[in-house]
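Excluded from the complex is one protein chain; the other protein chains are retained at their positions.
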Amino acid sequence: MEQRVSWKRVAELVLPVLSLCCCAAAVADIPKETYQALGVTKNDPPKKLFDALEKRYHDPAQGAGKGKYGHLWDPIPMSRYFDPHTFYEPPASVKEVAERKECVECHSDETPGWVRSWKKSAHANLDGIRKLPKGDPLYYRKEKLEQVENNLRSMGKLGETEQLAEVGCIDCHVDINTNKKADHTADLRLPDAAVCGTCHLEEFAERESERDTQIWPNDEWPRGRPSHALDYRANVETGIWAGMPQREIAEGCTGCHYNQNKCDGCHTRHEFSLVEARKPEACATCHRGIDHNNYENYMVSKHGAVYTSLGDTWNWQLPLKDAFTKGGQTAPTCASCHMEYKGKFSHNVVRKVRWANYPSVPGVAEGINGEWSKQRLEAWVETCTQCHSERLTRSYLELMDKATLAGLEKYKEAHEVVVKLYEDGLLPGQKTNRPAPPEPEKDAPVSFFQLFWTKGNNPTAIEFEAMEMGENDLVKLHVAAAHVNPGNWTYTEGWEPMNRAYAKIMQENTQIREMATVKQKLAQLDSSPVFGLIDGVQTDARQASLGGLGGVMLLAGSLGLLRSRRRRDSGRDAGDHR
Amino acid sequence: MEQRVSWKRVAELVLPVLSLCCCAAAVADIPKETYQALGVTKNDPPKKLFDALEKRYHDPAQGAGKGKYGHLWDPIPMSRYFDPHTFYEPPASVKEVAERKECVECHSDETPGWVRSWKKSAHANLDGIRKLPKGDPLYYRKEKLEQVENNLRSMGKLGETEQLAEVGCIDCHVDINTNKKADHTADLRLPDAAVCGTCHLEEFAERESERDTQIWPNDEWPRGRPSHALDYRANVETGIWAGMPQREIAEGCTGCHYNQNKCDGCHTRHEFSLVEARKPEACATCHRGIDHNNYENYMVSKHGAVYTSLGDTWNWQLPLKDAFTKGGQTAPTCASCHMEYKGKFSHNVVRKVRWANYPSVPGVAEGINGEWSKQRLEAWVETCTQCHSERLTRSYLELMDKATLAGLEKYKEAHEVVVKLYEDGLLPGQKTNRPAPPEPEKDAPVSFFQLFWTKGNNPTAIEFEAMEMGENDLVKLHVAAAHVNPGNWTYTEGWEPMNRAYAKIMQENTQIREMATVKQKLAQLDSSPVFGLIDGVQTDARQASLGGLGGVMLLAGSLGLLRSRRRRDSGRDAGDHR
Partner (left out) sequence: MEQRVSWKRVAELVLPVLSLCCCAAAVADIPKETYQALGVTKNDPPKKLFDALEKRYHDPAQGAGKGKYGHLWDPIPMSRYFDPHTFYEPPASVKEVAERKECVECHSDETPGWVRSWKKSAHANLDGIRKLPKGDPLYYRKEKLEQVENNLRSMGKLGETEQLAEVGCIDCHVDINTNKKADHTADLRLPDAAVCGTCHLEEFAERESERDTQIWPNDEWPRGRPSHALDYRANVETGIWAGMPQREIAEGCTGCHYNQNKCDGCHTRHEFSLVEARKPEACATCHRGIDHNNYENYMVSKHGAVYTSLGDTWNWQLPLKDAFTKGGQTAPTCASCHMEYKGKFSHNVVRKVRWANYPSVPGVAEGINGEWSKQRLEAWVETCTQCHSERLTRSYLELMDKATLAGLEKYKEAHEVVVKLYEDGLLPGQKTNRPAPPEPEKDAPVSFFQLFWTKGNNPTAIEFEAMEMGENDLVKLHVAAAHVNPGNWTYTEGWEPMNRAYAKIMQENTQIREMATVKQKLAQLDSSPVFGLIDGVQTDARQASLGGLGGVMLLAGSLGLLRSRRRRDSGRDAGDHR
């Protein structure tokens, strides 16, 4: 009798689901470009969207896995955690076969940290979320849960009237909502973004949409890059990354460049705290340091100062869209600006990218006033005018662009000087001690590979200086200006260091060319008839040494010969001149 | 009948005001030097003090506006926000004419961030402040409000019995307590410190007093500097700032050097949170970085460690004077020490300045044990002995002075070596590729302008090294010692980097002079009768190349000539030696 339900009851159960189906896309901010690229419409069921996303996501031709230089490198043990879909295998040593409830029982002893973090997570507290009343500022979590369940129903992972009881270890590490007994040696998986995306389809689609919106007008950057969605591809398809022998050093790059593969770069396992993910520190581990020092610049800007001094009074439990209006937030965080696009928030964080951090990438500066960039500038104006006047906003963005261009000009002048030295064959050791870089890199002056691979006189210090001037100092100038850290674009970083590098490069250039002239003179002196008239003999030693001095004649040979003749003549002792 | 008031009622209203008038100066810590400089007494009404302050504040002869190099530079759009009194014009594009209540209505849509911040501010909550009971630790805010109203009454901006209802947009951006309908295109102003000072007269007077107390005994620094009160003047009257072509880079300096013009460097608009202004982060945006890294040093000192780890338990709502006694504070912040002078707190933050961050400024070190400096040292002893014994305090301050002097000595030795190279004409490219800096700068070795302007071999790398050794490393040594960051004055910054710079400069000096000797030898060889006896001919090519080698004779000419003669003699092919 309990099995008989009235139509009313059915409607109660199904209608919200149906309405969720219809409004799924409305809740998330998935760009139309992604629907188009995947051949899916907004009205298609979640399963269709997921399948299309997942297929592309795991397709090596679309950037999954080892990439085009994969034949050049072997993974290290740690690699399995950065690209689990490619490298992870269940542990052979853990023989337990366990069902759902046993995970926590056993791991409370084995790895209690996991369990404790998980117990604080939403995953372990679905009931509490389900009970949130409509007016509660956290009610959005209940809506999210219903959306997740709707997705799972569409994929056949949850019964039509079933509710998720919990999201436990087995759900992510074996299969969502499974009842099977899982064999550690065979069934265990390390979740990639598609595993997270099974439930969190909207977020998965949002982040995957970076592939579709980050299309540069003149291929200044490869399709969909730079982005989180393809940051692992960017990593493994960088020549020096693939080619360098020190694999544990290379894996330092991967330590950030794995967001393509996993979600826990921002949502630290196993609490997956939204509060953490919303704070600037979530971005800081990667977006800091020698070049993309976004975090440092933000933190000492006035935006960051307000966050640091008043942020403890803001309600971080609220979604980004409510943080200012309901949460008391009074200054932007990373997420406030970079996850916003035309008033909506999503996991596509590159829709307003114009400079992409690196002003020296060919074409970027040239296009900065082009239509593509201008449309993105207008999106920034929308962002900034939430708190600033349009005039101030445009004034500032103009300053940012022009300061960046001033830095670029300074860099280009210095860069050209170094390239000219290379073309003239004058870089120290260039002709005598410049080994080729490892495959697939090819030698070239002032190259990115030189920051991570050095041997003999490749690179020279002057090339390294020029490389870092463009790759680090210029970027820091731009990033400081972009994050309103005044001392940094002019002084601490950016302009002053660029002038320091410029002065070094110019002085080196002067000195290298002086030395070349000196060596040339000596060489000419060596072949002079003054000596020839006296001696007229070219010794083997003299010939052999030509290369060693990089073109300078080794005078020792002929002079020594002359001297020894003189000694014979005069009878003076050879020790006299020692 | 309501208009008839008893004397008692009058007394109730007026007496507190009168008593406030009398005690106005007592509440604030305005130095006598300022009263003297302005020709005002403590008993004069607020209006008189304000008028005197405002007149001086806006006087170009006293440092307002573009300064003595104003003819050399044009403002950029962003400049209007750094010096609004000089550059701001109401926006031509915003046509609305609006009265008080319409500001918030419209801007809640236009720039909601402004409105939300303002709603959290004291400005929007005067009623709440007015209701604070006498015993409340925040009662000081009520006293402040009454002081403000007293000031406004004195200036005729508020009726004798009138109370301020709010401080809304129009009060600061048009006129305080106005009822007019304001035309955006004509009436809008961007507040400078005098606008804030209309209400906050005591704070205005305090910060303006820096002009009067910061008078160095031997003009080591210009009158009233360094200070916040004249930091814009310091900016625009720096030659390279005015002269450099990259105006957006220059405006990075202004991004900090605008406190003379505005108050929102510390009191971020539009919440104007006192909590924020009291925390070290308020100072951090400017007092950090490559030289004046005060914030970084503080933060990792034990003072900063206590702030970071326990500061969340302190009551930041209290005024500085009550922070330790009533607020639970147990370690100093920037404000605790730098806004204090002989037990009182004010916006004059330079009354204990002795080293002024820059030990290499001529006269500063020489005077560090002089009477002027000694009196300020005694004021520091008062500050530190709130928490430390006098003996420890004096021991530490002696350490600080002597460590700084040790660094200065190291710098001077290196500096002299570089200047000597310049005097000897030996700096690389000095005679061939050393363009003059832009007006009003004049070329000189190891100059401040070289950090921000480079061209050809001006400056050389060795000059840049010496410049940064004194301007950055030595300053960091001192600032670390001053803020009790032990690792920094000896190791991370300061001494080790100074020794690094010293080693570079000494090695460069040795190598440059070696090269000069080599070039001299070659030049002498070229003019040797050895060759002369054989040939005796000066070719044109030889003459022409003299400059290019910086004084070295180009031997190619004569040797080539000799060689060609030999070739004729021997009949050998010219290609042999190529």
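Letters A and B mark the chains in the order given here, with residues in each chain numbered from 1 onward.
The rule is simple: contacts are C-beta pairs under 8 Å (C-beta built on N, C-alpha and C of every residue); 3 or more make two chains touch, one makes a residue touch a chain.
All of these numbers come straight from a predicted model, not from anything done at the bench.
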Omitted-chain contact residue, chosen from A:Asp136, A:Asp312, A:Glu378 or A:Asp424: A:Asp312
Omitted-chain contact residue, chosen from A:Cys106, A:Leu138 or A:Cys256: A:Cys256
Listed residues B:Asp29, B:Asp231, B:Glu463 or B:Glu508, member touching the removed chain: B:Glu508
Of A:Pro428, A:Pro445, A:Gly470 or A:Gly494, the residue in touch with the unshown chain: A:Pro428
Residues of subunit A in contact with the chain not shown: 76-78, 80-81, 91, 93, 110-114, 116-117, 120, 246-256, 268, 271, 273, 275-276, 279, 281-282, 284-286, 288-291, 295, 312, 428-429, 432-433, 450-454, 456-457, 459-464, 468, 515, 518-519, 522, 525-526, 530-531, 534, 548-550, 552, 554-556, 559-560, 562-563, 565-566, 569, 577
Hidden partner interface residues of subunit B, rising order: 300-302, 304-306, 308-310, 312, 324-325, 328, 330-331, 385-389, 391-392, 394-396, 398-400, 402-403, 406-407, 410, 480-481, 484-496, 499-500, 502-504, 506-508, 510-511, 514-515, 517-518, 520-525, 527-530, 532-533, 536, 553
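Quick note on the criterion: only the chains that are shown with their structure count from here on.
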Intercentroid distance (Cα basis), subunit B paired with subunit A, Å: 35
